[in-house]
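Written out below as structure tokens is the structure these notes cover.
Complex shown without one protein chain; remaining protein chains in place.
Going in written order, the chains are labelled A, B and C, and every chain counts its residues from 1.
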Amino acid sequence: MVSVVPSLWGYAIAGYVMTAGAIGLYVVALHARARRARDRAAAIAGRRRTSTPP
Amino acid sequence: MTRVFGAAPGLVRASLTVERGDLLLVRGPNGAGKSTLLRVIGTALAPTYGSGAVLGFDLALERDEIRRRTELLGHRTRLYEDLTAAENLRFACAMHGVALSAVPAALARVGLADVAKERVSGFSQGMRQRVALARALLRRPELLLLDEPYAGLDAEAKEIVDAAIAEALADGRTVVLATHDLQRGGTAARTIVMDQGRIVG
Amino acid sequence: MVSSLERVAGRITAPRGERILGWATLVAMAASAVMSLVVSPPDAQQGNAARLLYIHVPSAWLAYLSFAVVFVASIAYLATRRTRWDRLAAASAEVGVLFTALAIALGSLWGKPVWGTWWTWDPRITTTTILLLIYVGYLAVRRLSDSPARRARWAAVVGVVGFLDVPVSYLSVTWWRGLHQGTTIRLLGESTIAPIMQVALMTGVFAFTLLFLYLVTVRLRLGRLEDRAVAEALSPRLGQSAEALLEQEASARG
Partner (left out) sequence: MTLVGQSVAIAAKDLRIEVRGRYALGSVLPFAGTLLVAFGLSLGPGRTLLAETAPGLLWLAVLFASVLSSRRAYEHEGEDGALEGLLLAPIDKAAVFIGKGIAIAVQLLALELAIVLLVSGLFDLSLAVAPLTLVAALFLGTIGLAAVGSLFGVLAEAPRAREAVLPLLVLPLATPVLIAGVRATALATAGRAGEAGSWLGLLLAFDLVFVSVGTLVFGFLLEE
């Protein structure tokens, strides 16, 4: 009797989706935090240049 | 020497030189950076930017040398509540390599000889300041940094502080005194005034 | 040697370098996915669940690699007090936590079909869990102090001590685990895996390492931007660019 190889694709797919999801979310979060930090620094610098007399 | 910590700069620009054997008086409202300046000189606080030298030793690299010759008396007494006045001083001797025999004399000078064996937890704020002062007198520091030493003291205790300052100056040692007390510091060789972290006067 | 290392690091972290690294990572990850899901055959006993090997092993590798980077960066910071080492430690720690958690999740996900339970105190996964807890402690210490210099110093000490603790923990867990059950059924299976599978695994490790470099690079840029934002708020009083001042601190100490 041919030994039926259990496919168990479910576990593999679950693992790959979880990994891709986690890494994807982290990359997006990193870029978002970077943009926010850059804008905050620019805003402060902008306000400072306008407020101090030339 | 510039010191910035946290978001609020405690001390922005302070370049300062003090001659040996002088009494420098530091005036200024609360929060003007007086404490910060003294804590930086006394190596309790590391400057974020800039550098300095105290008694000829580099502020960043030779701190232990400075600490061997300096005593910083701040408003926080740094005492152990559960220990007696004598035990607090004996521990300070062990930390600074001073003979234990100096303890009785130091306590006597601040008028606490009779309560030497009692725990500091039972002391009033004035008495605690005196124990801290006694600890400062245990050794003869080349540089005495006094931050509001008169705060919370009665007239008699204030005299003791003045006597200690006078004695240090007589020995040619240096004293930096930060205080609001306008009657004090009359004999100051130099006075600086601080406001919002800057030396203005 | 250190300065040349820093020059290379400088080039990588320049925005253009980051984008190139990003694309290279994407290509490598795609190649690894194809190798792992399509090219390599299913395992004789475990079927396709064995494909988890190609992401579990690289994640575990990154977990330990990133903590080693934290260790080296922490020592470098304590020696030189340059803020860039502290930023590298922080970046590597944050990325490391992600992969440590992934490695544990994938390990237990893979354990389910092989051992029938999510958790069997397998020595490697247990040690990786201890590593995760140490990381969480490291990140907690980074939030303890408001003064950047103090935070960096405290984090560096935990980075050093935490890393040295891992081998001793691994040894104790392995001995402890070894008592109850002969040789643990190794996740990889006793037979050496087929050459094609080994190639797939190598691709995975290479791709994940590139991914690690990319994530740390982006996180470093974020670290610099955040420091600049804080320094920018302070710099008007100092009248100098904050970046120069932060570096001056290092040279004054050096």
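The working rule: a residue touches a chain if its C-beta (ideal position, glycine included) is under 8 Å from a C-beta of that chain, and two chains touch if they have at least 3 such contacts.
Quick caveat, the model's predicted, so the values are computed rather than measured.
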item	value
Partners of the unshown chain among those that are drawn	B, C
Sole contact to the chain not displayed, among C:45, C:80, C:120 or C:172	C:172
Hidden partner chain, touching residue among B:95, B:151 or B:200	B:95
Contacts of subunit B with the absent chain, listed as residue ranges	42-46, 64-65, 67-68, 72, 74, 76-83, 87, 91-92, 94-97, 119, 128
Sites on subunit C contacted by the missing partner chain, in the whole complex	78, 130, 133-134, 136-137, 140-141, 143-146, 150, 153-154, 156-158, 160-162, 164-165, 168-169, 171-173, 175-176, 179
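One rule holds for everything that comes next: only the chains that are shown with their structure count from here on.
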item	value
Per-residue multi-chain contacts in subunit C, two or more chains	233
Multi-chain contact sites of subunit A, meaning residues that touch two or more partners	none
Residues of subunit A defined as touching subunit C within the complex	5-9, 11-12, 14-16, 18-19, 22-23, 26-27, 30-31, 33-34, 37-38, 40-41, 44-45, 48, 52
Complex contacts: residues of subunit C adjacent to subunit A	33, 36-37, 42, 44, 46-52, 55-56, 59, 95, 98, 101-102, 105-106, 109-110, 112-113, 211, 215, 218-219, 221-222, 225-226, 228-229, 232-233, 235-236
